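Note that one protein chain is taken out, while the other chains of the complex remain in position.
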Amino acid sequence: MNQTKMTIRDLNLWYGDFQALHGMDLEIPENEVTAFIGPSGCGKSTFIKTLNRMNDLVQGCRIEGNVQLDGENIYSHRYDVNNLRKRVGMVFQQPNPFPKSIYDNIAYGPRTHGIRDKQQLDQIVEESLKKAAIWDEVKDHLDRNALSISGGQQQRICIARALAIQPEVLLMDEPTSALDPISTAKIEELVTQLKEDYTIVMVTHNMQQASRVSDKTAFFLNGYIVEHGDTRKIFTNPEHEQTENYISGRFG
Amino acid sequence: MARKYEGFMKGVFFLSAIVSIVALILIIVFMFAGGVPFMLEYGLGDFLLGQKWTPSNTPASFGILPMILGSIFVTIGAVVIGVPIGVLTSIFMAEFCPPKLYKWLKPAVNLMAAIPSVVYGFFALQLIVPIMRNFVGGTGMNMLTAMILLGIMILPTVIGLSESALRAVPRSYYNGGVALGSTHERTVMAVLVPAAKSGIISSVILGIGRAIGETMAVVLIAGNQPIMPRGLTFGVRTLTTNIVLEMAYAAGEHREALIATAVVLFAFILIINSIFLYVKNKEAK
Partner (left out) sequence: MPTETSTLTTQKTRNTKQLSSKLIRLLVYLSAVVTFGSLLFIILFILVRGVPYITPSLFEWNYTTDNVSLLPSLLTTLIVVGLSLLIATPIGVFTGFYLVEYADRGNKIVKAISMATDTLAAVPSIVYGLFGMLFFVTFLGFQYSVISGVLTAVIMVLPLIIRSTEEALLSVGMPLRQASFALGAGKLRTIFTVVLPVAMPGILSGVILASGRIVGETAALMYTLGTSTNLPTDLFSSGRTLALHMYVLSSEGLHVNEANATAVVLVVFVLVINALSTYLSKRLSKGGK
């Protein structure tokens, strides 16, 4: 049994007067893949963004409760958000590389955190691209604009970019929903490799994807976590009827 | 450390943002402080409704009604000339212009807005004024000359805003019209133009603002007699030109009267601008 990396206790979230998340309780184990599933608008994307405080950027968003990373509350006043995001990296639904060269995209994070040495940066860029399984495809044109490559490659560049700051947790918000099947397969394979070194949290619409790559699954509905546990158990023998209905494709 | 820097720069950005507000307040305070005491002392009614502007007489007379009417008449003339041409040209730009031509005409409109007022004025002085002289006699510097020139000068303002208003109309409106068997021309006129109405009205209001505020082009060609406007073929003086003509040598009460003239002009512009903002906000809703 792996150790718990993040613990969420009684988390509530409002957008203005609308409560989007209700009393969330969850543990995220280290070096495993945790998948969030549920129909659109169930709060899974909102919830994943609370784990690196991206919701801070949303106007009118208010959060109560407790999210711990290695036992420390990330919502405490003294907690440094930028440092949190260095430890908890994120990959978004739409590939969003900067309109800069591939090299500068990967080096952006390390540079942000004070690494200026060219040799060291070269090394980080290479390692990150290798970990994201895209080094062979781009190593000969690192100076090309990252927007000029295909969508699937862009998404792996974004993963490499997130890995370059050496995070402990990697959040992935529907990372394959904008990609073709081949790119999706590559990224799924990548996720299984990456869990050796990282704790991964992944939002997905695709139930096959969740069952293929995740160890733990949490099922969301209307801003509540209905059920969570081992992926195998959730998919074969769910406790709640709603979970079963969703998994068997009766709604959503 | 980094956090302190973030906070510091946020402060710098905020201070920069405040500059506009401070500048506007300073402008209002200094203009009103310079002009309002004179207006009160001279008598607001006598100032605004007085028909005689004779600053060098003793006792001097400072009635600006001729200039107020001059500004209003010249502006109305500019609108009568410029708005139909401008709106129709914007319709051309949005609905009739082939893309290849558009590539050239769009920058042309921008260029038209950027040509300096003096250049417009000097152009009119050398072309419209002699023509006027030949056809209607006198010096050729008259209200009609000013109206024609200002009519041309407000074109880019009217065209630019009206065109974007027309382009903002959802394409489905147009398709609906054509699907009912209406021609392209009639659909544009009967469906698109009414739908873009408030944007077109805003463009006209901004055009009015531009016409009423224009100075250097008008001063060269309007004749500038400080007397009640008598007709299209007679010289006219506007609020703006009144200021620019006499400020160089004005002193004492005369100077204050000119600043007060600017206050009246400013008030005009504030009213026009409020109407503009009102229309714009209504459109946004």
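For clarity, chains are labelled A and B in written order, and residue numbers in each chain start from 1.
Definition applied: a contact is a pair of C-beta atoms (placed from the backbone, for glycine too) under 8 Å apart; a residue touches a chain by one contact, two chains touch by 3 or more.
Since the model is a prediction, treat every value here as computed from it, not as a measurement.
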Selected residue (touches chain absent from view) among A:C158, A:L179, A:A218 or A:I234: A:C158
Candidates B:I72, B:V136 or B:M216 - the one touching the absent chain: B:M216
Touching residue (missing chain; options A:N73, A:Q94 or A:N245): A:Q94
Residue numbers in subunit B that touch the chain omitted from display: 2-3, 5-6, 9-10, 12-14, 16-21, 23-24, 26-27, 30-31, 34, 84-86, 88-89, 91-93, 95-97, 105, 107-108, 110-112, 114-123, 125-127, 152, 155, 159, 183-186, 188-189, 206, 209, 212-216, 219-220, 240, 243-244, 247-248, 258-259, 262, 265-266, 269-270, 272-273, 276-277
Residues of subunit A in contact with the chain not shown: 52, 54, 57, 59, 82-86, 89-90, 92, 94, 96-100, 108-109, 112-113, 147, 158, 161-162, 165
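The criterion applied here is as follows: only the chains that are shown with their structure count from here on.
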Subunit A and subunit B, separation of their C-alpha mean positions in angstrom: 55
